[in-house]
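Excluded from the complex is one protein chain; the other protein chains are retained at their positions.
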Amino acid sequence: MNLINILIQTIFSQNFIFMRFLGLCPFFGLTNDMESSIGMGGAVTFVTVMASVVSYLVYYLILIPLGVEYLQTISFIVTIAVFVQLVEIYLKKMIPNLYKVMGIYLPLITTNCMIMGVTLLNIQNGYTLLETVFFAFGSSIGFTLAMILMTSIRIRLRDSKLPEFFKGAPIVFIAASFIAIAFMGLQGLGG
Amino acid sequence: MKNNLLKIFTKGLFIENPVFILMLGLCSVLAVSVSVINALGMTLAFTFVIVLSELTISLIRNWIPKTLRIPIFIVIIASFVTILQFLLQAYLPALNKSLGIFIPLIVVNCIIIGRIESFASKRPVVESILDGLGISLGYGIAIVLIAVVREILGSGSILGIQLFGSSFQPALMFILPPGAFLVIGIEIGALNAFMKKYNKKVCSR
Amino acid sequence: MSRYVITASPHIRNKVNTVFLMNTVSISLLPAAMGGIFIFGWKNTLPVILVSIVSAILSEGLLQKMLKMPLTWFDGSAALTGFLLALTCPPGIPIWLPVVGTIFAIFSKQVFGGLGQNPFNPALIGRAFMVLSFPVYMTSWMKPFSMVTSSTPLALYAENGGMKSVLAFFQGNVPAMYKSMFLGIRGGSIGEVFIPGLLLGLVVLLLTKTIKWQIPVSYLGTVFLLSWLFGMDPVFSILSGGVMFGAFFMATDYVTSPMLPKNQLIYGFGCGLLNVLIRVFANMPEGTTFAILLMNVVTPILDRKIKKPVGYIVDGAK
Partner (left out) sequence: MKTNPTKQIVKLGIILSIYCIVAALALSVTYSVTLPKIQEQQRLSTERSMKSVYPNASSFSVVTNENNDELFCSIEVESGVLIDSLYMANDSNSSLIGFVVKASSQGYGGLIMFVYGINPDKTIEAVSIIEQTETPGLGANVYKSSFLDQFSKKNVTDSFIVKQDVTPITASTITSKALTNGIKKSVDFLLEHHQEMTDEK
């Protein structure tokens, strides 16, 4: 039950984009069309889940036994950077087709603050390994959902005659604000 | 020469403002702009990390192999962030608590790594420090401008001081997540409109 | 396939049509509004409604002027937004509240380029803004035919543990509960309580072909079935809160709901599903406003992805 609550919270009531403000760069930069939002969502999901597991192991199997928990920030970011590099090399060699789809997003992912945020929150919330996986998966699904919803609105905006004042970035922020208003109604879902 | 240094310092304020114009590092900007105090604290933390990182990398820029530059940048930024965390926990625990996870997340702030990659890793020390200070000031201006509006409308106060009588009802939505998106959207719109007018004037002259 | 090119809905470019349409909806709201005025007393309701309408029209004019857009403040759409917003307010709220709410509502429409371009229902955005910003006022309800404050039946359900406490409120008498809920003898928003008036309004909308049956039917049907599933009295569920008002007047808004009948069924289902989920599991006792707003976000995907509507803009078609 707890695991399902984690999923519901991370996807809806504690959505990383709309409620926690993590992972905003791709949210504003890559939501022009459905394909790239879903592509980015997929890449982020994969990396977040894997990076969470690896950093979880790093923390509990290396940092804690050595008594150097204070190296958390530095070791997590290095872990994520190395992991993204390895994924890139692996995909390029082994699954070139997938690489073609995901490749362009991978370099952007290292500095996606959602991934770093998720790995830190896993430790902060004292999750078990299984909870960590669910938390990472749920937050990435929530991220992907937010990307898709934003794209939905932006498709609509293409046909609109926007006032000069709000053209470009401002209207995207304001649309995000209105989606966030709608998401506020889901507060409390999942306990 | 002096003119050039001044230019490096001031370009981050408006023309290349990292938040309003380049739209980088938004996560922390939107999250901590609920109050002006938090905004100032975040700016302080950000300044500490970017100036020291730019300084260090500019100093050792000739000893960084090109292929390893990104990992080395990350290690250096992360070290300064961790030092910052220690200092905050030791001397400003309240600020550390209210900024929470957004302190360690300075590591992945795209502004810092962007400035290091494009500026500090190629330029001498003085210029890099000035660049860091200018960018921080631009970041600070943006985050404080957002926080001022959100705090006045959402809490009816500024820097924690109540501005209106008790009969004033603040619109709580402005300190909730939707308020952050709304305020930054309108402010960027206003800035665009202002810049346009200003540019036109410059042209006609 | 087709030579027609369709831009974003609605396809009302004709001014006379807009005025006609908006007035039909406004007229169909009258029975429910009059019911609310009768139940809560004119002093608590009429000022809210009038101020809301006037302030909506004025803010539309002002915003259009400021944004240098063509002035259309008398086409009835702003007035309708004000009217709808007022009917979703609790009776007896301070009079500045609908003013702030309508300004935000009209802003949410003009910011996207005005009528026909807005992805979100303006009245609902206005109401959501009021609920989030001034929750104390927006959750202080009034007992019918008196000035005493009371809870809504849904608030009883959410805060005091389910159907039990609702039934206890009506002394365990189920037919009496249905009867008073149907006639609107309960705490609630001005326009949502008087069910006969809402049904009359629905008939007017359907007869004048202003709306189609798909959204109201699938919305209410979903609410009925799902609340049954979650152990809520299904009749109580559709009679309570703003579900009927939302299903008839808010979810059916042309601009923010899908165009094709099949997508409208999906849309109505989504509204119902979210509405029940919010009521049963989330913090808010009522979820109509937020459920419809969430489905507003999905509307563009429904219209373009599930089935391309006839006349979907093909690149280069002109």
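In order of appearance the chains are A, B and C, and numbering begins at 1 in each one.
Heads up, the rule we're going with is that a contact is a pair of C-beta atoms (placed from the backbone, for glycine too) under 8 Å apart; a residue touches a chain by one contact, two chains touch by 3 or more.
Note that this is a predicted model, so its numbers are computed, not measured.
Student: The chain left out touches which of the shown chains?
Tutor: Missing chain, whole complex, touching shown chains: A, B, C.
Student: Which residue from B:17, B:43, B:58 or B:82 sits in contact with the chain not drawn here?
Tutor: Reading the full complex, the residue touching the unseen chain is B:82.
Student: For the chain left off this view, which of C:139, C:165 or C:180 is in contact with it?
Tutor: Candidates C:139, C:165 or C:180; residue touching the omitted chain: C:139.
Student: In terms of residues, what is the contact footprint of the unshown chain on chain A?
Tutor: These residues touch the chain not displayed: 68, 70-71, 74, 78, 187-188, 191.
Student: What residue numbers in chain B mark contact with the hidden partner chain?
Tutor: Against the left-out chain, chain B lists 34, 65, 67-68, 71-72, 75-76, 78-79, 82-83, 86-87, 89-91, 93, 154-155, 170, 172, 175-176.
Student: Touching the absent chain: which residues on chain C qualify?
Tutor: 135-136, 139-140, 159, 283
By definition in this document, only the chains that are shown with their structure count from here on.
Student: Determine which of the two chain pairs, A-B or B-C, is joined by the larger number of C-beta pairs in contact.
Tutor: Between the two chain pairs, A-B has more contacting C-beta pairs.
Student: Chain A to chain C: how many Å between their CA centres?
Tutor: Once rounded, the distance between the two centres reads 33 Å.
Student: Where in chain A do residues touch two or more other chains at once?
Tutor: Touching at least two other chains: 164-166, 171, 174, 178, 181, 183-184.
Student: Where in chain C do residues touch at least two different other chains?
Tutor: Residues 129, 132 of chain C touch two or more partner chains.
Student: If you look only at chain B, which of its residues touch chain C in the complex?
Tutor: It is residues 169-174, 176, 178 of chain B that touch chain C.
Student: Would you pull the chain C residues touching chain A in the complex into a rising list?
Tutor: That would be residues 7-8, 67-69, 108, 110-114, 117, 119-120, 125, 128-129, 132, 277-278, 281-284, 287, 289-291, 293-294, 296-301, 304-305, 313 of chain C.
Student: Which bits of chain A are touching chain C when the two form their complex?
Tutor: Against chain C, the touching part of chain A is residues 13, 34, 148-149, 152-153, 155-157, 159-166, 171, 174-175, 178-179, 181-190.
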